[in-house]
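Have a look at this one before I ask anything.
One protein chain is absent from this view; the other protein chains keep their places.
Just so it is clear, A and B label the chains in written order, and each chain counts residues from 1 on its own.
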Amino acid sequence: MKQKIYIIFIIIFLIFFLKACIKRDVPEEEKIKQNVVRSETNFTFPSEQKNVTLNGVDYLQSQASIGKFGGELIESTIGEGPKTFNPFTSKDATSSSMSGLMFDSLFTTSPKDGQIVPKLAKSYKTKDGKTYIVNLRHGIKWSDGKPITADDVVFTWNEIILAGLGNTSTRDAVMIDGKLPKVEKIDDYTVKFSIIKPFSPFLRLMASQIAPKHIFEPITKQGAKAFDMFYSTNTPPEKFVTSGAFRLKEYKAAQRVVFERNPNYYIINTENKQLPYLNKLVYLIVGDLNNEILKFEGHEIDVISLRGSNVAPYKLKEANSDYKIYNLGPDTGTMFLAINLNTRKNSDGEYYVNPEKQFWFRDKNFRTAIDYALDRKNMVQNIANGLAKPLFTAESLNSIFLNKNIKGHERNLLKSKELLQKSGFRLNSNKNLYDKFGERVEFDLYTNAGNTEREAIGVMVKQDLEDLGMRVNYKPIEFNTLVNKMTTTFDWDMIIMGLTGSPLEPHDGKNVWHSDGSLHLFNQRTEISKIDNRLPFEKKLDEIFDSAALKTNFSERKKLYDEYQKIIYDEKPIIYLYSPIRIVALRKKFKNIYPSQLSGITYNIEEIYEDNN
Amino acid sequence: MQILFYISKRVLQTIPLLILVSMISFFIIRLSPVDPLAELKLNPSISKETLKLEQQRMGLDKPLPIQYLLWAKSFIKGDLGVTTTGEKVSVKLAERIPNTLLLTIVVIFLTWSVGVPLGVLAAVKWKTPFDRFLTVITSIGMAIPSFFFAILMLIFAVKSGWFPVGGLTSYNYDEMNFIQKFFDIAHHLFLPVTVLFTLSLAGLQRQMRANLLDVLDSDYVKFARAKGLSENKVIFKHALRNAVNPMITLLGFEFSSLLSGAALTEFVFQYPGLGRLILEAVLKSDINLVMASLMIGAIMLVLGNLIADILLILTDPRIRAKA
Partner (left out) sequence: MIKDILNGIFKDKFAVIALLVLCFIYFCLFFAEFIAPYSMNYTDRELSYVPPSPIFLIDENGKFSRPYTYNYKRTYDADLMQTVFKLDRSKKYYIKFLSRGEEYLYLGFIPMDRHLITVENSGRLYLLGGDINGRDVFSRLLFGGRISMTIGFLALFVLFPIGLLYGGISGYFGGVTDMIMMRFAEAVMSIPSFYLLIILAAILPSNMTSTQRLTLIVVILALIGWAGFARVVRGMVLSIKNQDFVKSAKMAGASDLRIIIKEVLPQTASYVIVAMTLSVPGYILSESGLSFLGLGIQQPDASWGNMLKEAQEYINILYRPWLLTPGFLIFIAVLSFNLIGDTIRDILDPKSRIR
C-alpha cells in the first residue's frame, strides 16, 4: 500500500517535470515600447549668481527660481565615511566634500563652462597674471558671528597652506621654480596674491577654502601634530566655526553625517531671503555600491549615481516612478592598461622588469599591436552595458582640453599581427608568440580584486592578447598590494587601473606625465634617480607640461595639451580603454536641479529645494 | 575564600595563554610580505612625524622578536597605536563595541530561549520522527552561506518595504523620544538578528539535545526511573539540572563570540559593529587595528571560560569541593 502511494507520487512528479520541459515554440509578441523618458544631454542653466549689496552687506544673489524653505535631502557616501572635517588635512574625496560644505572657498567654477566665479570672495583682478587683487565681501560672518576678513585669508595662506601644515598638495602645486607665492593684506577686505611669473593653474588653486583665524591660530601655534588632530570626526558639532551653507549637526561613525542649514549664509534668492532652502542635508555612510542601490530602492536616499547594467531597470521604471534620471555624459574617470617601461634595477641589483620583457615593452610596435588587439566595443557593451565611450586620449572626454582630432580606431588583429611581425615576433605551429630571440611572450597582468568591472575587463584583455599568441597571466590582486607594486616595488608588467582627472585643468595630471611625477606609472623613478635616462617622448612631455603651465592664453595652452595627448596616443605607454557615462537618479520632488557635465548634480545645494506637490 | 584563591589562580594561568595568542597573531600578520606601514606611507595626509613615531613604536627596522616585544610593551601600557588613516585605534574600537554587544546579546538571548527548549524536546523525543524533523529543519538554517542569506534578506526588506535597508538607526534618530528610539533600533535589528539566529540555532539545539541524552543515559537517571518516578519528573527534576553544567561552559564560549561574532553579516547589513571594522581592517592590512581586535577576541574567550568556571563552582557542589 505504502509503496503504491510512493510510486503514484513519483509518477505525478515526473509528469509535471516533463510538462515543464516541453516548451512550445511560440514567437513572442513585440513588446509595445513603454513611454520612455528621453534623458536630455543639453543642459540649461539659470543666469549666473550676482553680487548684490544690501544694508552694507555684500550678498551673492542666486538667480534660480524661488523655492520653499524646509525639507531635507539624503545623500550617501560609499566607503568608511569622512576621516576628518578639517579641510586642510583632508586627503580623501569624502572628507574633502564634507568639509567643502562647511567651509566655502574664495571662488568656485561655473557649472556651465568651468570659468572661475566668485563665492566667498566678491571679485578678483589681475593685470599681468602675476599679481591678483582679491576683494572680499563686507559684512559676512563666521557661524560664531565674527566677521570674515582679509586677516582670515592671509592667515589661512601664510600660517596653514604655505607653512606646510596638514595636506601639503596645494602648497606643492603653487610652488613655482621653488618659490612660494606671497599673500598680503591690503586692507580689511582686500588681499594681494603675488607669484613670480604667470602660472595658469594658480587661479584655481588660489580659490582655496578659508579658515577662521581666531579659532585656528592657537592650534597652528602648537605645531603640525595638533593641527592634524584638529576638527577631527570626534570634535563635538557645536565646536565648529564655519562659513559654508551647512554646518555639522551629528556624526555617527560608520552610519551617517547630518548637516543643518546655516541661517547666516551669504547667498540670497531673488526675494533677498537667505539660502539654503533645505533644513537638513544627510549623508548616509554605505559600505558598497550594492547597499547604496538597495537604499535608493528602499527610499532611504534621494540621489544615486548609477553605472552600467544598474541603469537599465531604473530607466525602465522611470516613467512611473518618483525619480528622474539624468545623463551627465562621460565621466572624468578613465580606465586604462598601463605597460611598465622601467629598465632600472632595484637596490639589490636586480631588474624590476626582466630584460627580455623590457625588450618587448620598450618596442613601440609591440605596444601598438596590443592597442589594436583590444576589443573596446565589447568592453563598452558587456561591462558598461553600453553606457560608456571608447577612450583613446589621456584627457577625459568631457575635458575642455580634449584633443578632438584623435579619432581612435577599431579592433584590428591583422594590423596587430603585422606590427608584431615587423618587430621580429613570430608564431609557432601552436599559435604561440615568440620574440626574435626565441623567447615565449608571456607576462603578468594585474588589476585590483574586488572591483567586478575591472576584473571583467581583465578577463577580456587577457583573451584579446591571447588571440595574438601571447600568454597572459592574469591576476586580480588586493588593492594595497597593487598600489605598493606601482609606487614602490615596480615589479609588474601590465596593470589595468583607473584614475580620475580634472576636466578643467590638465596640469593636475602632471604627477602622471612628468618624468619625476609620483604617479609616473609606466616609467616610475625613485627619489634617487629622479630624471635619469628619459625616453625621447618623456622629454617632450616634460617640456610640454613645464611650458603649458606658464601660458595664460587658453588657445596656446590647448595647442600644447593637444600635442601631449597625441604623443601618448602614438607612443602608448598607457593604453586607454573606455570612459564610463555618468547617470544620476534623483527624486523628482527636488527642484532647482541644473545638472552639469562638469560639476555633477547637487553642486548648487543652497538653491535646491524640496517641493512635495 | 577558596573560590577567590581559585579565581586568582585561574587568572594567573591565563596570562601565558594570552602571551602565546599575541605571539602567534603577531607572527602570522608579520609573515605578510606587505609593509605594515605601506598604507600609511601612501597616505600623504600622514605626516612624516607620525610615520616616524609609528616606526619607532613598532621598531620595524629591528628583528621580529624585538618588534614583538616593543608591540607588547605598548599594548600593556594601553597604547594601541593609530590606524592607517591616522585615527586612534582605541577610539575606533570604542565607537563600535557597544553596537556589536547589542546585536550579539540579542541574538544569544533569542537562540538560547529557543534553542535550549528545542534541544530538550528533541532529546525527550529521541529517535522519533519529531526529533529527526527538528534536526532537518535546523540543518536548513545552517546550510545557507551567511552572506547570501543576508543579501536575500536585504532584498526582501527593499521589496516589501517593511524593514530598513541595513544600518542601526534612522537618520533622524536624534530627534526621537525614548520609545521611538527603542522601536527604531528594534526595527533595524530585526533582519540581522533573524539571519544570525537562524545560523546559530542548529548548533545550540544539537548541543542541548546531546547533553540531555548523555544525562538520560546515566546511572542515577536510570535509578530514578527504577524508583518509579514519572518520566516528566525524571526529566525536569533530575536530568535537566545535570544537563545544565555543560551548557554553562558553552555560555562562556558564547561570551567570547560577543565581540567577534558576525563579521560577514555585519558587513552585508552595513551594521556599524566591530566585526565589520575588523573585516575592513584585515582587508586593508591595518596591522594595529587587526592586532588590537584579535587580542580583544582572545581576552573575551579567556574571560568567558573563566566566568563559566566560576559559575560552575557556584552551581555545582561537587566541583566546589575539588577546587
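As a convention for this text, contacts are C-beta pairs under 8 Å (C-beta built on N, C-alpha and C of every residue); 3 or more make two chains touch, one makes a residue touch a chain.
Please read these numbers as outputs of a predicted model, since none were measured by experiment.
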Candidate in contact with the missing chain, chosen from B:9, B:62 or B:132: B:132
From B:110, B:282 or B:306, residue that would touch the chain that is not displayed: B:282
Full-complex contact with the absent chain, from B:7, B:29 or B:229: B:29
Touching residues (missing chain, whole complex) on subunit B: 16-17, 20-21, 24-25, 28-29, 31-34, 132, 135-136, 139-140, 142-148, 151-152, 155, 158, 203, 206-207, 210-211, 213-214, 217, 246, 256-257, 260, 263-264, 278-279, 282-283, 285, 290, 293-294, 297-298, 301-302
Absent chain, residues of subunit A that touch it: 21-28, 36, 38, 289-290, 293-294, 297, 309-313, 315-316, 375, 378, 381-383, 385-387, 444, 446, 449-450, 452, 455-456, 458-460, 462-463, 473-478, 481, 583
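Here, only the chains that are shown with their structure count from here on.
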Rounded Å distance, subunit A centre to subunit B centre (Cα mean): 40
Subunit B partner contacts - residues on subunit A that touch it in the complex: 74, 80, 83, 89-91, 166-169, 224-225, 228, 232-234, 249-250, 252-256, 258, 282, 284, 286-287, 290-291, 294-295, 297-300, 478, 480-481, 483-484, 487-488
Of subunit B, residues touching subunit A in the complex: 34-35, 38-39, 42-45, 47, 49-50, 85-87, 91-92, 95-96, 151, 154-155, 157-158, 161, 164-169, 171, 174, 267-268, 270, 272, 276-277, 280, 283-285
